[in-house]
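The complex is shown incomplete by one protein chain, all other protein chains being positioned as in the whole.
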Amino acid sequence: MNTTLLAFFIVAFISLVAAWRVITDPSILHAGLWMGLSFVGVAGIFLLLEAEFLAGVQVLVYVGAITTIILFGIMLSDVGEVRVGPEPPGWVQAGAAWHRGLRHAFPLLVAAGFAGTMLGLYTQSGWGQLRERPLELAGLSVGGIGRELFSTFALPFEIASLVLLAALLGAIVLAMREEER
Amino acid sequence: MIPLGYILGFSALLFGLGLYGALTRRNAIRMVMSIELMLNAVNVNFLAFSRYLNPGDPRGSIWAIFVMTVAAAEVALGLAIILMLSRRQDDIDVDKVHSLQG
Partner (left out) sequence: MLAAYTDVVTFLLVAVLFIAASLFLGGLLRPHHPYPEKLSPYECGKAPIGSGQVRFKVRYYIFALVFLVFDVEALFLYAWAVILRQAGWPALWEGIAFVALLFVGLIYAWRKKVLKWV
């Protein structure tokens, strides 16, 4: 086993465990921090694929900005997840457990079915044997990405700016209306 | 070198975890987080395919960057809506949200 493969396994494992904790951690603030760790793991995968610029962008946008704004959202909405109420009687708890089991059975089936189908397809397709070819020139460098971005992708680039503008205006309108109440 | 199958397997597992979280969690902020995990898995696929099938072509990276831009916009708006809900009914359980009118 070579070093790259070993590094891939470690990074993928950290990222998946962190993603699992995002769903299961009882404290939502901790879940937000685990999400940041999972994003760092994905950035590591990008780095292993020799896409340095994308790894940097992943850290800048996902770890730096999206995790921050979600942590802000958690603190501003101050909604804890665990509500301690009076202890319900035993049969209610059993019913709740049964209900919860039903609630989770179908999504579990869907998610596991999806992941299983994709894994099956990937093994069928023969892509699994495909090896990495050496990178031609500096295609994934900032320059290569920038040249393509400002020629072929000029229109999507301007539309991205429109999308950001719409998000900015919409969120300001929503938040300001709330502040005035 | 990492075989392509391993990377695709990783992204399928990450997407599955995100999907499970988005379907089962009732806390709206946790749903947003799960959706972000799914978008990350999609980005990994974009880059992996572009890197293995057509190395040196930056288009996979560019699409991943656009996905990130849209994800940022989505999080900004989604959290603004969640904040509004939390101020109005001090709860962000998505099952209890019936009113969509301002």
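In order of appearance the chains are A and B, and numbering begins at 1 in each one.
Note that in this section contacts are C-beta pairs under 8 Å (C-beta built on N, C-alpha and C of every residue); 3 or more make two chains touch, one makes a residue touch a chain.
None of the values given here were measured: they were computed from a predicted structure.
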item	value
Missing chain: touched chains present in the view	A, B
Option touching the unshown chain, where A:V22, A:V42 or A:I145 are the choices	A:I145
Of B:L17, B:L39 or B:A80, the one touching the omitted chain in the full complex	B:A80
Contacting the left-out chain in the complete assembly, out of A:V92, A:L109 or A:L168	A:L168
Chain not shown, touching residues in chain A	4, 7, 47-48, 50, 52-53, 57, 60-61, 64-66, 68-69, 72-73, 75-76, 78, 142-143, 145-147, 149-151, 154, 157-158, 160-162, 164-165, 167-169, 171-172, 175-176, 178-179
Chain B residues touching the omitted chain (full complex)	65, 68-69, 72-73, 75-76, 79-80, 83, 87
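Heads up, the rule we're going with is that only the chains that are shown with their structure count from here on.
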item	value
Centre distance in Å when chain A and chain B are each reduced to the mean of their C-alpha atoms	5
Residues of chain B that touch chain A when the two form their complex	1-10, 12-21, 23-25, 27, 29-30, 32-34, 36-37, 40, 43-44, 47-48, 51-53, 55-59, 61-62, 64-66, 68-77, 79-84, 86-87, 90-92, 102
Of all residues in chain A, those that touch chain B in their complex	2, 4-5, 8, 12, 15-16, 19-20, 22-23, 28, 31-32, 35, 38-39, 42, 45-46, 48-51, 53-54, 57-58, 61-62, 65-66, 69-70, 72-74, 76-79, 81, 103-104, 106-108, 110-112, 114-115, 118-119, 122-123, 127-137, 139-140, 144-145, 147-149, 152-153, 156, 160, 163-164, 166-168, 170-171, 174-175, 177-178, 181
